[in-house]
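In this view, the complex is presented without one of its protein chains, the others remaining in place.
We call the chains A and B, going by the order they appear; numbering starts again at 1 in every chain.
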Amino acid sequence: MAGRSDAGSAIGDRIDAITAYFRSRPRLRTLVVAGPPYAVLVLFFAIPLLVMLVVSFQTSEIGGPWTLSNYTNFLTSETYLTVVWQTLVISLQVTAIIAVVGYALAYSIVRFSRRTTLLLLLVILPFWTSYIIRMYAWINILQSDGVLDSTLNLFGLPAVGLLYSQPAVLIGFTYVWLPLAILPFYASLTNLDPDLIEASKDLGAGPIRTFTSVTLPMTKNGVITGLILTFIPTFGSFITPRLLGGTNNIMIGMVIENQFKSAFNWPFGAAIGMVISVVVVALLILATRFGGGLFGQRSQGGAEA
Amino acid sequence: MSLLHVSGLTKEFGDLVAVDDVDFDVEDGEFVSILGPSGSGKSTVLRMVAGFEEPTAGTIALEGEEIVGKPPFERDVNMVFQDLALFPHLTVAENIGYGLKQQGVPKAERRERSERMLEMVRLEGYGDRTPAELSGGEQQRVALARALVNEPALVLFDEPLSSLDRKLRQHMQTELQRIQTETDTTFLYVTHDQEVALAVSDRLIVLNDGGTQQIGTVEDLYEDPASRFVADFIGDVNTVTGRVTDLDDDRALIDAGTGEIPVPRTAIAADVAAGDDVDVCVRPYQVSLRDAATTETDATDAFASTGTVLSRSYQGSDSLYDVDTDAWGTVSAEVREDAFRNGEDVTVTWAPEHVHVYRRDDEDRPDGGETEDRPDGGETEDE
Partner (left out) sequence: MSALSSLSAAVERTVHTHAARMATAVIALVIAFLWIPIAVLVFMSFAAGGVLSFPPEQLTLEWYRVFLTNDAAIDAIVTTITISVPATIITVTLSTMIAYAIDRYVFPGRDWLQMLATLPIIVPLVVTGVAMVLFFNGTLGLPEYVSVVVAHVIRTIPFATLVILPTFLTFDRRLEEASKDLGADELRTFWQVTLPNIFPGIVAGGLLAFTLSFNEFVYTYFVKGSGDPTLPVYIWNQIRYNVTPEVNVISVVFLVVAVTMVLVAVSLTRVDLLTRQ
């Protein structure tokens, strides 16, 4: 790319002129760089969500007359409210399991392992394979006479046939969200100064006291972020309960799927989508108040807490 | 015509005046240092010369041509950055050849000139390594070679030696002088480290709070500091307080608590008037110590006080004593004799012609201890 040839110098001058033009117009420069992604995200992400809000107030088809019936139908139906309750219970159970298992794992890796990169990779890799495939693997394992039952048989234990039960759903969710939730746990723990833990022990606190009075409070933000990353997608999920839960473990995401794939009542589906969104927004506000930063670089784990 | 002529240079960041009406010249072939504590505006001056900051007011002329408003890549100056800024994705030779490439120099010639530069900085055969494979001192040399190979009118240095340990820094100082002489290039060097500046510079520009305090040779600054700030900042100094009781064209009478002492007018700053409170500064090496028992303490033609030796530290050929004087508190004396012991009573004296007298102004005292190690961080502003 050494010196411009004579033939290219006209183009070169042109480029120089354009560069100079932008150099003197910082605002235009910002607009050219930030504008397109901004536009894409607003048009294809934010506006669709607003459209969903609008449609949720329309009768049976898009553009129909305004109504509140989608919401009243949903909120007065005992069946649907039971589904919401069940979804909430399952999501909370999954979040609790992830909190314990995920934090224990992240803590073990950060504090007791030297091969952190390899271990982290082993944890993250499954997240990058297909969600459905991962569920399918568990069907293989959990179904009657599947891998689990056959293994139990080998040891002379009775078969359990877990597939299509709530434990199966919990296992499935734990499996898919664990790799994602570990990342913020891990990040906040690596940012924690190990000297603080040693100082606590030096001052007479045992490992459990140190954990509850130093480690956990200082990694609070990372924990909250990880739990949000578990609870919200679980609350809106339909694949896992559909494939592993059978008919006794209906979750709200399945109701939406049903409206779009077989009942074809889009406004009603949109209203349920709004119900989920309200729960999500409420949770995010709550989480932000308790310090879990999900946006931006401000939240580098719990080191500044 | 000076190589670099800076006049009325001012830079404001919002309400903060980082550089305030600075004038100076750099002559062809000179080694000039800009010296000042953190926040004195010295890096900002350098960045304006390089083209990374635009001045709020003032002019910068290089070889007679105004360069304010030109982007950095059109200025015939090259910089050695504080953190060196070697390109990690390029080899040493490619780093050095980068500027030549921008000028359209053919590859073979680039290679050859890089080689020659590597020889100049004594890194023959290092061309194919990457910067990460070099030691700190070697990286410094590459950064220097990268600037010099373009044969710029002026090479700028933004405290590049501050990250090196003392021994390596001293070695690089002498290398810098050698290379400057061999390449016959003009250097403008910014630092907060007076040791480096005094060792290598032909002339120094002392900045404080964005303004010029003094410009001169090392001897000028040391022997005849223009302000209390300069006296304090360049080398060590004892400062005692006093009052001017009388002043005429030849001498002043100064009472520093030991009676009125006549001091030559040349030792007194121009703005001092009769009746002013003043600081009387004297270098430790101008202070003498005598055995208290054998000296008269009521001398009226010299500053003198009795005191007790607090501590003594060995300094090679000299000894540095801290003495708790009756008149002025602690005074340092750098003397040949090593006969005094801690706790011994002594008389401290110095001649009136060795003092520098400045009007008392508590604000311009540099915070000596703090400025030593701190990088010049707060001066540049993010866009």
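Quick notes
The rule is short, and it goes like this: contacts are C-beta pairs under 8 Å (C-beta built on N, C-alpha and C of every residue); 3 or more make two chains touch, one makes a residue touch a chain.
In this text, all values refer to a predicted model and were calculated from it rather than measured experimentally.
If you put the hidden chain back, the residue from A:Ile109, A:Leu227 or A:Ile250 that touches it is A:Ile109. Mapped onto chain B, the footprint of the missing chain covers residues 50-52, 71-74, 77-79, 81, 83, 85-89, 98-99, 102-103, 146-147, 150, 383. Mapped onto chain A, contacts with the missing chain fall at residues 1, 15-16, 19, 22-23, 26-27, 29-30, 33-34, 36-38, 40-42, 44-49, 51-52, 55, 62, 101, 104-105, 107-109, 111-113, 117, 119-126, 128-141, 143, 145-147, 150, 175, 178-179, 183-184, 186-187, 190, 206-209, 222, 225, 228-229, 232-233, 235-239, 242-243, 253, 256-257, 260, 266, 269-270, 273, 276-277, 280, 284, 293-297, 299-301.
The definition used in the following text is that only the chains that are shown with their structure count from here on.
Separation between the centroids of chain A and chain B, computed from CA atoms only, is 57 Å.
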